[in-house]
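With one protein chain held back, the other chains of the complex are shown just where they sit.
All chains are identified by letter, namely A and B, in their written order; residue positions are counted from 1 within each chain.
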Amino acid sequence: MVVLKNLSTEELYAPGHRLCAGCGPSISIRMALKAARGPIAVVNATGCVEVSTTIFPYTAWRIPWVHALFENQAAVASGLEAAYQSLEEKGKRKGKVDIIAVGGDGGTFDIGIQAISGMLERGHDIVYLCYDNEAYMNTGIQRSGATPRGAATTTSPAGKVIPGKRGKKKDFIGICAAHGISYAATASIGFFSDYIDKMKKAIEVDGPAVVHVIAPCPLGWRSNPTETVKLAKMAVLTGLFPIYEVNDGIYKMSMKLGRLLPIEEYFKLQGRFQHLMKPEWKNEVEEIKKDTEKHYKKILRLAGEKIT
Amino acid sequence: MSRKKVESSIEGIIPYSGEGSTITIEGGAVCTQLGCAYNGDEAVAYAAKQSNVDVVAAYPITPQTIIVERFSEYVANGEVSTKYLPVESEHSAMSACVGASIGGARVFTSSASQGLALMHEVLYLASGLRCPIVMAVVNRALSAPINIHGDHSDMMGSRDCGWIQLYTENAQEAYDLTIQSFKIAEDKNVQLPITVNLDGFFISHSTESMKSIADEDINKFLPPRTPIYKLDHDSPISIGGMALPEYYYEFKRQQEEAINSAKPVVKNVGNEFGEMTGRKYGFFEAYEMNDADVAIISLGSTSGSVRSVAKKLRANGEKVGAIKLWMYRPFPTEELFSIIKDLKVLVVMDRAISFGAPYGALCSDISSILQNRDSEVKVLNMIYGLGGRDIPTTTIQQVFEESLHTAKTGEVKQRIKFLDMRE
Partner (left out) sequence: MNQKEPLSKRMKLSWREMPFAGIMFEPGSSVEYKTGDWRIERKPQIDGEKCIRCFICWIFCPDVSIKRVPKPYKKHIESVEVDYYHCKGCGICAAECPVNAIEMIEESTDVP
């Protein structure tokens, strides 16, 4: 349990970055760094956070930070970890640095997944953090493997015959857990205590750990910037983004929900789902509800919870 | 095979056993007083081992595989203190190398062909972030059709990636230049990645006798890396941020300056290496160029065949010469011009096609320096040996003879020719 009063007031992430007003990913980064136990370094994939925090000559980072490419953060982090180890063994450097590889959902679910898989398989002591805003927002809202069904993006528009994105959101944590790593978790910036706790656990783990955090994007979700945190909570409460941990393969729910919040409540606050509010797509909403329940029940089952 | 070491500096074949020979094992190779039996890949792996590399991240690909296999053995047997990352692709191999390099490590990798192509975008990252990574490229053709044999299409496809590019003629040179590469790349005025190119199979898989260097001599020649910047807890810098149009151009200009700064370094390191071993290196090797009317310039293993043919023709009184280019990037413009300017005909051998371009890549470079200096040297471009097709000495002799004819008559039949092509 995180007590805000006890969290460090030291800001490793400075203001003056150029992420949008009400940016969820920005909150996710700041919270993640509050979990630091000591020296920390970030390897950042190309994406909103990278682009907006390091526009030369201004950097928002007060810790060692490197950006390489869109899809190679996990590999760059692997190399960095190897360098630290090798130089330490040879007496050329000293001191533990916790390495966090950070990617958005595009850099994680899609183009970067191979390098992440390699990093997990090789067993590097790195935390992989995916801030998920559910599309390629940096390039102007194109769909990704993390975009939920029904969401309109510029490459999965709500058309006359196709109502937004087809296909489900990838089970990224399931993929990570299947590598047999010690710790993987989903989180929401809406539930900061749970999220920061999970980041702390991930950093503590000796070996690879993964945290997947939902971080709404007012621009891409076409939502009110004021409601970023509210939406991050609702994503969890609707069952669309269940939060849980996988400790050495054992699933554990982080929040037990009695009844799921109707997804319409969540949809109606976001422009990307507005088309689904029309009567002709009623059936689509029903299908999304079925999918959501099915996935939610699957996680409950994995966590050994009663299914009601 | 034309490139067999006809005029190798080491005489004869190594006696693997026999009277008066002491047989030892070095880096997995059989050695006698005359030298060690290495193929090109083994020689490179041994050079990397002796260079005290901190991190190796690599992915296997024919014909480079032996390098990573040998290195894995060194690691498995505890013969090196290197962290070896057996990554899941070449893209990740080069990415991990970049990560390790910015962490302050001495880094080595190797690749070939499709692997190098898969690394392509990361190559620019390595040079842009000024990471002194050493990579052996075992040159191989590119798909399609798939072909595992040697040509220069892979490296030529990435020639503008901002890396220093060296080419080697045989296992000895691959070994020697790998060691020198660390010293060149890590020089404080250079700080750029470097490739050591060796022809797939022709060099990588041919066992030849080679002189290795004692570990202590290498340690003296090559001190540990002193990075000019690194990412660590005591250095909270931001590397790889975004530079918009008002800044980007200046950083690229810095890079151009850095690669040109490598020239004196390559020369000095080559001289120093020569003092240590008796094998001196530089930008290129000029053979009988003082009074030559006709010369052939080439990269890699073909240079040996060219030199042997030139030697034969010289014996017949023909004024021919040969240039073996060790350093392709940065291009030794002035130095090369000074030895080719008085030729009548210069033949440029390109083992890759630059599709749709006037000439092959090497020939384009040479033509441009001659053109800009109002030279009257006639340049002929020979494309050859793609996909590992052999280039026999008979073909090279024919090229020389035709060029001598051109030198005499001034008549140029074809400026670009595809050697040994079935028409």
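Rule of thumb we're sticking to: contacts are C-beta pairs under 8 Å (C-beta built on N, C-alpha and C of every residue); 3 or more make two chains touch, one makes a residue touch a chain.
Since we're looking at a predicted model, the values are computed, not measured.
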Residue in contact with the excluded chain [from A:Val229, A:Leu261 or A:Ala303]: A:Val229
Residue, one of A:Leu19, A:Ala158, A:Val213 or A:Val285, that touches the chain absent here: A:Leu19
Hidden partner chain, residues of chain A it touches: 4-5, 7, 9, 11, 13-24, 26-27, 30-31, 34, 53-54, 56-63, 189, 192, 218, 225-230
Residues belonging to chain B that touch the chain removed from view: 128-130, 191, 228-229, 236-241, 243, 246-247, 249-251, 253-254, 257
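FYI, only the chains that are shown with their structure count from here on.
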Geometric centre distance via CA averages, chain B-chain A, whole Å: 44
Chain A partner contacts - residues on chain B that touch it in the complex: 54-55, 57, 81-83, 85-89, 91-93, 95-105, 107, 121-122, 125, 129, 224, 231-244, 247
Of chain A, residues touching chain B in the complex: 39, 41, 43, 50-51, 54-57, 59, 61-69, 71-72, 74-87, 89-90, 92-93, 95, 97, 114-115, 117-118, 121-122
